[in-house]
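With one protein chain held back, the other chains of the complex are shown just where they sit.
Up next is chain A:
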Amino acid sequence: MKHLSRLAFSHRKMIMLLIFTSVLIGATIIGQSYFFVAIVDRIFLDEQSFREILPLLVGLLLVLAGRTLFTWLNGRTGVKLASKAKRHYRQSIIKKFSRNPVQTSLQGQSGRKVSVLMDAVDEVDGYFSSYVPQMIQTMIIPVMILIVVFTQHIYSGLIMIITAPFIPLFMAIIGVMTKKKSEDQMEKMNAFSGKFLDTLQGLTTLKLFGRSKQQQKEIETSSLGFRDATMEVLKVAFVSSLMLEFISMLSIGIIALEIAIRLVVFESVSFFTAFFILILAPEFYLTLKDFGSAFHTGRGSSGAANQLSGELEKEEEGFGWGEAKLGREKPPLIQLKDMSFRYEKGFSMENLQATILPRSQVAIVGKSGAGKSTLLHLFAGLMKPDSGEIFINDRPLFDYQQREWFSQLSYISQNPYIFSGTIADNIAIGDEKPYTRNDIKKAAEKAGIAALMESLEQGYDTPVGEGGRGLSGGEKQRLAIARTFLKRPSVILFDEPTTGLDLKTEHILQRSIEELSRFATIITVAHRLHTIKNADQILFLDNGELKGQGTHEDLLETVEDYRAMVSAQQGGDTT
């Protein structure tokens, strides 16, 4: 909540405008009452002619128009303020996301993050568009009315001052009561309201077991149960507004009674004053009551506000890149020197040393959880080592320009991401070089997707990704290979699929890696024996520790754990 109010009050101009329009609204409320009363007074008691009150009627019309205009202006400012705030939040969150280190996007938090960007931001709207303007009005208008009433008839003013605090007091008491009540009912309400979705999601299962008809009864029972639980909570809320109504009515009644007695018995106030106060009194209590409902809206935003500030306060360090250029003549020499990396909890990788020669094929091997993917991300420059460095051509990786490094790099993941766009767009993604359709076709041919293109009505212009055609796992892999053929990078990082793909893709992968290895260094998280056997060098990882380096034969001879792993794998397929 604090965060929200700080943001709201940082827009000084808008807050000033809100204050200004609130004062004007207050003035028009008072003016409106004055004119109505004056007209009735002159016509009824002074028996003036219609012509004489005409100026008053004109004045009244102007005031009424003014009230509408200022209320509109006030509301508009609220809407604009809400837009500004939402824009500010979205911008900061998007910025935050773009500095987002790769691990968070891999930790399956993406869905939650989308919801923060969409829903949490939308939920703070009420705070700015309704709560803040109403709060300002409540601080100004009742005070203005009170001052006017005091100038007219001091006792009515006193009654107002004494009775007014009862409204927020009761509101607070009732707020506590409803909160408890709704907490009691919450579980019930959630269970009942979830039932419908649960049933729809289970409809296939229900149909298969021939139970879907019976479920109608359940839906009805749970919906009515939801109704009854909700009504329990609502009843408390309705009683609360009933109480508020009684309080304000009682107060108005006291005021009316007091005025009437003065008017008739003591003849100490005029008709004008009496009528004026009688019209102003309800406006006074109305503004206070309105604040109550705005307050609820404001409180509704606090959960979302906490979510937002939680998201924004998490400091994730970005890492800087340098300015050095990287030649393209031949693949670089890559070295790990005393490199260590730790996750916040548990896993760590300590003091890795390795040298990867240009155009060599390296296989990273190890059990799941050994740190293979982490190592691949470190090679990619998507994560930064905690100590030690990766050296590229004898300079630390992060000395180079980011674009210099990434433009020489390809990363083929197990589940390559397909962007919404055409297939051609997806193959040609991310290179500043303008590619001709011919280049794309050649790459597609090498990656074995040319035949697929021909089978599609729109060929290379077929939309894929979100809202487009779905691709099978094998097709995605081949598309990623096509990207690589087109880009011709000097370093390729490859996360080999853990399960078998269709034979065609399997063959293409093997053949492509062979072809690509002629001009690039390939570092593979390997899951296939032939990849491992073909590697010039194997990095054997065990729980973050580099247990062995060398060729397959070397490691079989020298590293006990490696031998055990290979024989376990080969023993596992006797079935």
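List of remarks:
Keep this in mind: a contact is a pair of C-beta atoms (placed from the backbone, for glycine too) under 8 Å apart; a residue touches a chain by one contact, two chains touch by 3 or more; residues count from 1.
Please note the rule applied: contacts and distances are computed from a predicted model.
Of the names listed as "L-serine dehydratase", "ATP-binding cassette, subfamily C, CydC", "RNA polymerase sigma factor" or "Cation:proton antiporter", the one that matches the UniProt record for the absent chain is "ATP-binding cassette, subfamily C, CydC".
Of A:Ser387, A:Ser472, A:Asn543 or A:Thr558, it is A:Ser472 that touches the chain left out of the display. Contact with the chain that does not appear here is found for just one residue of A:Phe271, A:Tyr435 or A:Phe519, A:Phe271.
The residue touching the chain not shown here, chosen from A:Ile19, A:Ala354, A:Leu409 or A:Ala450, is A:Leu409.
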